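Here's a slice of the assembly, chains where they normally sit.
By written order: A and B. Residues from 1 in each chain.
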Amino acid sequence: MSHNSFGHLFRITTFGESHGMALGCVVDGCPPGIKLTEADIQSFLDKRKPGTSRFTTQRREPDQVKILSGVFEDDRTGGHVTTGTPIALMIENVDQRSKDYSEIRDKFRPGHADFTYTEKYGVRDYRGGGRSSARETAARVAAGAVARKVIPKVTVRAALVQMGPHKINRANWDWAEVDNNPFFCPDAEAAKAWEAYLDGIRKAGSSCGAVIEVVASCVPAGWGAPVYGKLDQDLASAMMSINAVKGVEIGNGFEAAAITGEENADEIRMKDGKPGFLSNNAGGILGGISTGQDVVCRFAVKPTSSILTPRRTVDANGNETDIVTKGRHDPCVGIRAVPVGEAMMAIVLADHFLRHRGQIG
Amino acid sequence: MSHNSFGHLFRITTFGESHGMALGCVVDGCPPGIKLTEADIQSFLDKRKPGTSRFTTQRREPDQVKILSGVFEDDRTGGHVTTGTPIALMIENVDQRSKDYSEIRDKFRPGHADFTYTEKYGVRDYRGGGRSSARETAARVAAGAVARKVIPKVTVRAALVQMGPHKINRANWDWAEVDNNPFFCPDAEAAKAWEAYLDGIRKAGSSCGAVIEVVASCVPAGWGAPVYGKLDQDLASAMMSINAVKGVEIGNGFEAAAITGEENADEIRMKDGKPGFLSNNAGGILGGISTGQDVVCRFAVKPTSSILTPRRTVDANGNETDIVTKGRHDPCVGIRAVPVGEAMMAIVLADHFLRHRGQIG
């Protein structure tokens, strides 16, 4: 059952609310003997952390991770290594401003989960969105850092390839640029243009959506489990589980629908004594199993629902009203989704690596 | 574990290869006391069945379903009802022409799973694609017919909304048209244009992709289980598990990435004494939970990989060669994916209905 767990052999279970005591994650099934410290995890959390530029929420959360279990400082080796038992990770909430939530306590913010949580559970922790807050993704990023260690030969990277209506120029793609701008944008020119665009959005109290592309390199052929544990299926599940995601594509995605079989075929020739594909429309997956090419996945993030323009809504008592969601929000929540997408890709791949090894050896 | 199973409380396990003895499905967790006959299931299989028009494969498969278990003809009521035990469904393969498979036995057809199955398993049933064949989706459609019975108030419908590069005109949308053309197209005009287009594709020995839209009406608010059993997440998983699918969207999908928060917000007003949304960009899901609006999902199907134009490939012995995939193929496999998409939507919803009832009552 998967209410709050994801994965099978490499399995994460997350907990915590935006303004509760702590967020966290239990990573179960991690192989033993892997070197792992809090610093290894922290570096990824710092990428996702709020408040790193004027383009992300100004909430100040150090997002300091603690490893509660599953890692042992072996005095014979001096190193901290995983023991094969559950790795519990905890991030205490610090900046849960005890502000006045009366504005949103009873009103359903459009685009938020306020209405549906109330309908489902009858009760909800309305402080900052409670469980539905994007703060939960910190736990994913922490788990993703562990997942990367399980598949050390695989490189997982992501980039923002579209902000609002503005796409990058793929000819400019340079992975090195991703860390040179506040958008994780691989196109230096686009990044410059986006800065002006997003400043406009931000000052207007508005918000915009984004598209993120996640690429995993050096995934060997053979990972994935047809027909209901397909690698692309699990990637779709992983990405769609991220807050605010509305679409997922593998390889050329929706473009495949518009072209012919001749155009879409990834032909094969021998390369270095092995079959090699001449293109990668498939996004590295055929029949749900990795081909050995880059695994390529894209997902669309909707614009942040919290905006300063008044929107019509109702409250829990059935009164019609307007709402303006003040507070510290991301004008483009897709930016901070970049490390989250990487984490989910790593988690899916680590799980499939173990599953493949289980069945095939 | 989900190699060949899907769902949790309403759980399907499928088996069978394209040219093996039989395909089938075990449906576990179905509530008891539901009237169910083979005819109920057959009507849905007949929609997916090959050979219904010149636009689908000419393979002749009656796709006759047998209920092996889980349904009891209660002599007190005269009716066949589910007993709450596993419902095993079997479809025997009939038209597995014992043709010569030497052409594809050792060659990797581009776009097919030949290469990846070989890499993963070392052995594969190459007859008609074996387990990776779209014939497996017959089992899904059978299970979907059962799922519909579990949620009788919900209506699940799907339509082809794009064929190759040609989209429908949404202003012409008429559900009644869907059964009036061989494409499940809701736009009569578009259907006419597609006929000429697809004839061209077919005669050229080519193929094209498609986009299918699935809509579930009368889904109550509250179904879905955040944060890793989100309704949209499970729909993405379900649709991406269908053969040849490369992209999935919920609601406005990728369009959401291009617009502002103001444009994307589904505002709320009171309607008939209950909160009602003024638009449905969300596709009926917020925070992973149904809102009570139509649940809307779209998926992109790539063009059929089997085409008559020679494509470059290699064989299992590392020889470079060309391949032409003769045989009886669908020029647009997306057409027969329409009832499959409906089935997967019904399966996801039936599962979430039971899960919701389990936790909430």
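We take it that contacts are C-beta pairs under 8 Å (C-beta built on N, C-alpha and C of every residue); 3 or more make two chains touch, one makes a residue touch a chain.
It should be emphasised that the depicted structure is a prediction, and the values quoted were computed from it without experimental measurement.
Engineer: Since every chain is the same sequence and 2 are placed, give me the total copy number for this complex.
Structural biologist: Copy number for the complete assembly, per this file: 4.
Criterion: only the chains that are shown with their structure count from here on.
Engineer: Could you grab the centroid distance between chain A and chain B? Build each centroid from C-alpha atoms only and quote it in angstrom.
Structural biologist: Using C-alpha averages as centres, the distance is 27 Å.
Engineer: Can you list the residues on chain B that touch chain A in the complex?
Structural biologist: Touching chain A from chain B are residues 1-6, 8, 14, 108, 110-113, 115-117, 119-121, 131-132, 136, 162, 164-165, 201, 206-211, 221-230, 232-237, 239-241, 243, 245-254, 256-270, 273, 275, 278, 281-283, 285-292, 300-307, 309, 311-314, 318, 320, 334, 355-356, 359-360.
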